[in-house]
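For this view, one protein chain was removed and the others were kept in their places.
Our next item is chain A:
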Amino acid sequence: MTMMTGAEIVIRCLQEEKVEYVFGYPGGAVLHIYDALFKQDQVKHVLVRHEQAAVHAADGLARSTHKVGVALVTSGPGATNAVTGIATAYMDSIPLVIISGQVPNEYIGQDAFQECDTVGITRPCVKHNFLVNDVRNLAVTIKKAFYLANSGRPGPVVIDIPKDVTAAKCKFDYPETIQMRSYNPVVKGHLGQIKKAVHLLLEARRPMIYSGGGVILSNGAEQLTRLTRRLGFPITNTLMGLGAYPATDRQFLGMPGMHGTVEANLAMQHCDVLLAIGARFDDRVIGNPQNFSSIPRKIIHVDVDPSSISKRVQVDVPIVGNVPDVLDEMLKLLEAGNASPDAAGLAEWWQQIEEWRAKLCMKYRRRKSVIMPQYVMEKLYEVTGGNAIVTSDVGQHQMWAAQYYKFDQPRRWLNSGGLGTMGVGLPYAIGAALAHPETQVVCVTGEGSIQMCIQELSTAKQFRLPIKIINLNNRYLGMVRQWQEMFYGSRYSESYMDSLPDFVKLAEAYGHVGIRVEKPEDVEAALHKAFVDHKDDLVFMDFITDQKANVFPMVAAGKGLADMILTEDL
């Protein structure tokens, strides 16, 4: 075996893991690694303009594929800038490996230049982290990091490497597999529990399926769709779970929660058996947990993470296991028993649901003079044929995209659901566009969010990524404005976005195409121009939208799911 430097080992390990793109930013503590990167061409490096975007872009790549996203940052500010990206990935269980440089071992604790306690700072927002003090532990640590990141409940793993370790030499030995006595994620669900669950499902008169991001992360969409169709039950997908079940299908009731549909929320509330899969009864999904629990229903909860079960809501049948494995087992039992659900009960339940659905809670008032943001989303859906990968930032535009763009496939909708990080949209689009050169990537954003990572327009130019940016520009931090209107007596404290840049000129300054759209009748033509005429360009579309548009339905924070505010209530 030949001797290799720590830096060479890092790059070699990335090659062994078949990493195609590393998103990063060089600096003092990672110079050896960047030098090793320079001497090869298998692992491609994407130079971002801010470390936060490096992690977001790696995250976007991971969300849109099933691969581990990789980011490389330097010590001190490089690592602290990455923290928002790491915490974002952690909240949504995204598999990432973040390699950070550290000051040399002998300087640690001396308040050296660009020193910070990266392992300490990131500890609460990683699945695990490592400080590698010795080059001999480097390869095995990287192996562990990739294994941890993408097994069990996925998550980000940080590897902090002091600079002297990247210069030191040792023999390279990359383990094929890894065994950790302290880490053995459960795969197969408990068969007795699964039988109990199937029995409950078959007896249900008002069943409901509620699935979350876990189904997407575990590649369980196909099994979920088969099971749902086999049972004929209504289904809802959370914000993180959109695309796990085809949104255009009749059994799909839309998204649940704070901005969910009437039919999804009422079915969640009034069902007698709830099958929760890869979801975590988040406060934005079930509203007030006391209110939710006050209505008697049996709950079956399938999740790979035992700590997600009975965390916010007491569960009757817990099933710990990998989602597709558990659903396969359920399907097998259904086939073997040749059993069917209670047809009469189900028919009555569907009749009730159709009544709720007939309220058409997603309808909104069209305006002749001003562009309604919902209308832009509907047209975007039409123009892209529903086939785009859509990323979003955080706020009203995120909810409108989730409500009006119908996702029929998994991994087509990328957004920060857990942490709610403004600024993810563009870097997510960069990661997704690199991973899917054949697929149209769209970033739906607002004039507030886009400015939080706008510097990445430069990265997108460098790598010639034909992302289409849909900026729903209402000159307000719209979701803040909405809450201030509804709960703070319309006192719009600091939510007006003054002194906005000319986004068209800004896009042009970065070398892209900019289009401003101010009238409803121009929306469709502008989209065509962007998606057809400028197919190969990044196009920044600045839609000047209605300032007063609010997201409905809405369940106010702390209220029960049935307590929805609809448009006509105002």
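Here, contacts are C-beta pairs under 8 Å (C-beta built on N, C-alpha and C of every residue); 3 or more make two chains touch, one makes a residue touch a chain; residues count from 1.
Basically, contacts and distances are computed from a predicted model.
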Options "Peptide/nickel transport system permease protein", "Acetolactate synthase small subunit", "Cytochrome c1" or "TonB-linked outer membrane protein, SusC/RagA family": UniProt name of the undisplayed chain: "Acetolactate synthase small subunit"
Touching residue (missing chain; options A:H128, A:R229, A:R367 or A:K559): A:H128
Options A:E203, A:D272 or A:D305, residue touching the unrepresented chain: A:D305
On chain A, residues whose C-beta touches the chain left out of the figure: 119-120, 123-124, 127-128, 131, 148, 180-183, 305-307, 309-311, 314
